[in-house]
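Every protein chain except one is present and positioned as in the full complex.
Order of writing sets the labels: A, B and C. Residues in every chain begin at 1.
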Amino acid sequence: MTPLQIVFLIVTVATLISAVMVVSARRMLHAALWLILSLLGIAVLFVTLETSFFAIVQVMVYVGAIAILIVFAVMLTRRDIQDRDKVTNRGAWAAALAALGVAGGLVGALTGWQAFASIRPELAADSAAEGTRIAQLGMALVSPDAYAIPFEVASVLLIGALIGAIYVAGERK
Amino acid sequence: MIPLSWYLIFAALLFAVGLYGVMARRNSVGILMGIELMLNAVNVNLIAFWRYLYPDRLDGQVFVAVVLVAAAAEAVVGLALIISAYRRHKTVVADEMTLLKG
Amino acid sequence: MTIETLIWLIPLPPLLAFALIVLFTNRRKALSHTIAVAAAGISWLLGMVIFISAITREGLAENPFASAINWLPIGAEGAVIHPFQIGVQIDPLSAVTLFFVVWTVLMIFIYSIGYHNFGSPKGDADQPGLPPAGATLRDKKAKTKRVVPSVEPMYSRFFALISLFAFAMLVLVISDNFLTVYIGWEIMGFCSYALIGFWYAKPSARAAAVKAFMTTRVGDIFLLLGLVALYSVIGSLNYRDVIPNAQALMATSVIPGLSWAGLIGILMFIGVIGKSAQFPLHIWLPDAMEGPTPVSAMIHAATMVSAGVYLALRIFPLATMGWTPGEPITTAMTLMAFIGAFTALFAATIAVGQNDIKRVLAYSTISQLGYMIAALGVGAYVAAAFHLMTHAFFKALLFLGSGSVIHGMEHGVLHTGNHHLDPQDMRNMGGLKDRMPRTFWTFTIGGMALSGLPVVTAGFWSKDEILTGAFGSGHMVVFVVLAAAALLTAFYTARQITLTFLGKPRTSEAEHAHESAQTMTVPLIVLSVFAVAAGWVGIPHAFPGLGELVPNLFEEFVGSMPVYGAAGETAHVIEVAHSYIPLATSLLVSLGGLALGYLAYRDYQTAGAPDPVGRRLGFYWTWLENRYYFDEFYRWAFIRPSQWLSEVFTYRWVDKGIIDGFLHGVARGTLRAGGFVRNWIDVNVVNRLSDLTGVGVREAGTELRRVQSGHIQQYMITAALLLVVVGAVIYFMVLA
Partner (left out) sequence: MPNFWSDPVGFLIQWLTNLLTGLGLSPELVKFLLAFLGAALLPLMAMLFVVFLIWYERKLYARMQDRFGPNRLGPWGIFQTFADMGKIFTKEIITPAGVDLIPFNLAPILAVGAVLLVWAVMPLAPRIVGVDLSVGLIFVIAAGGFGELAIMLAGWGSNNKYALLGGFRAVALLLSYEVPMVIAMLIPAMLAGSLNLVEIVASQDVPYLLLAPVAALIFFITQVAESGRAPFDLVEAESELVAGYNTEYSGLKFGMFYVAEFLHAFTSSMLFVTLFLGGYRGPFANEFPLLGLVYLMVKTFIVYFVTILFRGALPRFRIDQMLDLNWKVLTPLILAMVFVTALVDKIVVQAGGPLLVRTIVLFVVNMLIFWFSSKLLQRNVRPPRRKVSVQRPLATANVTPSASQGQDNLSA
């Protein structure tokens, strides 16, 4: 049990608990805060994977943008400051059943995979290589014989989402 | 050193929790949060696999980047839809939006 | 600027035109069609350049024009998996296809200008989504008013959509892998949906659009499955990688007794069935006539159904893998042969019974496509490709001609003002020969080509080759069926021409019909040239007399395609001693059919009179007129059950039954118990009855209120539960 593993366990438990709170909290705003917490937990997991880049992008995109959007939406669509109605719909138990089934299925399938337990390579602890890795990613994203097209498609997707959101949410004059 | 399996199992559980949120939450913003959780679970998987199996390849990172973009777009459009729906008939409760009733 | 670059550029102009029209010139009719036609023209020019350089290049089949770029470098290393690529490739087959596609597309574009009455005044009561209903011109001084055709309200929209359609087709033709083909395929699916439902205010058009989309979707799913299987087996979707991986493909697939090649071939062939309307999935095509006629020509001649056959030609190496000419054919080929032959005959018989001029053509298209598929099934690769080309030309010609006829009839309708009369019903026409001479002659040429008038027309040569192939490969059943179909083809063609053009006008509308505009007739003339001349490049050597004179260019060109996977041979027509039986047959059936058709319908005088042939056929005729009741059958067999599934299963049982049943069973139980006890404590009969009614009403209320569910999340829960169950079943039953 190395310290890193202990950290990992603590973080995952915290993340899962806050995720459960996200889906079960009564007040939407609290749910949003729990969501932020779990997203931060995931960012920490990325750090344990030695990809500080994605950890920070995770924080920037999710906490800095998406979470704020969600909080915004919660504020704009509130009935009164504490929403009193039921948290879950009538099918909640079936939903729980299905979710458990999915989880069980996934974990079962994973444990069924024989190479599963064997993979535990030492990550090269190269915070120096991090920068070069980011540079490689950047080059790959724009070089035409690598990922230029997916990259452009993604940007087009963003533009489309932007325009669509403005059109949909904008007041009809 | 943390074995890969831990990450995968964690991701599976997180995914399931998000799925439950999507299926059971009444508030549609809550549904959106569930979707975000699921997307993040996917990201954890992608990065873990990339880091453990093919640390010298870029596929995993690119996919994570694309997933991030998709998540952002999805959140933007979804919230816009929710807000306009709220503006039309003052509710964000998924049960009460049954215009598609067969 | 190398040829490869030019190939990349081919599809772009229509796409650009689409964007421009949609974004900018939506209001400006003239500008819109100028842009669209100009784009088509540029594509045509590029296509011609490519075609010329392709036919002049030595050994094009072995080293085709090709270039590709990565777009998603992905996949486990070491394995055969290649990165996803977007690439273009011009080999003989795509060169030929490109040739007729660019020609027909350009012609159809030009034709559309006239068809949508460009230059005519705005209609009186036209609104978007309805066909233009004519405009009244009042002459102030002479106090006269006359009704003239009015311009299409959604003119620009039409050109935008059809440009996108052309783009998709060109992408499909020039691409070098199945994935890009699939992309173009799907874009075309959408465009056909949007164009068939172009007059979306007509309920029939809406229904037809949805029907076409859904029916082709069925095939597309299988096509996608085929793609996935192919990629998982050989790790690439490129045409060129199919044959080198023959042994990997020859391995037995998950289905015992069927090789991967065969399985993939069958899966993709189902996609072909959907797209080019073969037997079980043919129902959408006749309804597609709801769209404007240029669209019908586009879908049924130049692009969409041709795309189906084109794909069939592309999967030929898969379907025939491990087969060498002379041996018994593979499973996939057998499927092709029989579905094709059956469709050919079956659709031809239906075509005989139709009175709508466009529906006749639609069914004849189905049957002709059946021809090609059958030809592929018996291994006559070149014959199929040849017929694909000739058919594209003369069927485009026929559709455009029928559009011109309908246009003329609408003139008449506008003149008489009798809007109840159906301008597409051939029984209302007749005697149009004198009123619309150009249309008549071009249409006749097309009809002759369709029915295979010997020696001159293109259809004769291609059909003859198919029959020869069927005969030579020794599939007598296929041969006989195709011959019968050919007979019927000639028959209904003669019927159509006779009813439409010959004799005397049967209605006053037909009296007042007159020739269409130049923009419509010129494309007809151009296409009629091809309808005749396209056949001369494919005259078989063995043909008496001509064969020695004219070299069989087409066979030398397309025949050089490497297609037989196992042997790696090339696609020569099955070498048979050119016996005179198929030749005689095709001569006999075409001439005989034409003669019969003419004689039978020569003296059909009054509109609405019972069909002379129909009188003799009697009961069978009603079947023909109702297309063997296929739509009714499908409604009964598929649509009802699916509705039942959504309504009753998901909705009543799962939602009401399982979920609510669990939640409310307890409450109901107590309720019943309460009512029960009270009834037995209470001795008064009236009281008991009233209580029973009360309980009953309350229960009914609770039940009925619950039926109003339809929440999206509950469907999702159902889906997830089913997923878990099915996954568990597969995991434990199949894998373990």
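As a working rule, a contact is a pair of C-beta atoms (placed from the backbone, for glycine too) under 8 Å apart; a residue touches a chain by one contact, two chains touch by 3 or more.
As the structure is a computational prediction, the values presented were derived from the model and not from experiment.
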Legend entry - Omitted chain - touching chains that are shown: A
Legend entry - Residue touching the undisplayed chain, where the options are A:V71, A:L100 or A:L158: A:V71
Legend entry - Residue in contact with the excluded chain [from A:V7, A:I134, A:A148 or A:V168]: A:I134
Legend entry - Residues of chain A (touch criterion as defined above) contacting the omitted chain: 27, 29-30, 33, 36, 52-53, 56-57, 59-60, 63-65, 67-68, 71-72, 75, 81-82, 127-128, 130-131, 134
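Going forward, only the chains that are shown with their structure count from here on.
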Legend entry - Contact-richer chain pair [A-C vs B-C]: A-C
Legend entry - Furthest chain, CA centroid comparison against chain A: C
Inset, instruction - Determine the centre-to-centre distance between chain A and chain C, using the mean Cα coordinates as centres, and give it in whole Å. - result: 45
Inset, instruction - Determine the centre-to-centre distance between chain B and chain C, using the mean Cα coordinates as centres, and give it in whole Å. - result: 39
Inset, instruction - Please set out, as single numbers or ranges, the residues of chain C touching at least two other chains. - result: 73, 711, 713, 717, 720
Legend entry - Shared-contact residues (touching 2 or more other chains) in chain B: 19, 23-24, 94-95
Legend entry - For the chain C and chain B complex, residues of the former touching the latter: 73-74, 77, 646-647, 651, 708-713, 716-717, 720
Legend entry - Residues on chain A engaged by chain B in the complex (per definition of touch): 2, 4-5, 8, 12, 15-16, 19-20, 22-23, 28, 31-32, 35, 38-39, 42, 45-46, 48-51, 54, 57-58, 61-62, 65-66, 69-70, 72-74, 76-77, 83, 85-89, 91-92, 95-96, 98-100, 102-103, 106-107, 110-111, 116-117, 119-124, 136-137, 140-141, 146-147, 150-151, 154-155, 157-158, 160-162, 164-166, 168-169
Inset, instruction - Name, in rising order, each residue of chain A that touches chain C in their complex. - result: 89-91, 93-95, 97-99, 101-102, 105, 108-109, 144-147, 149-150
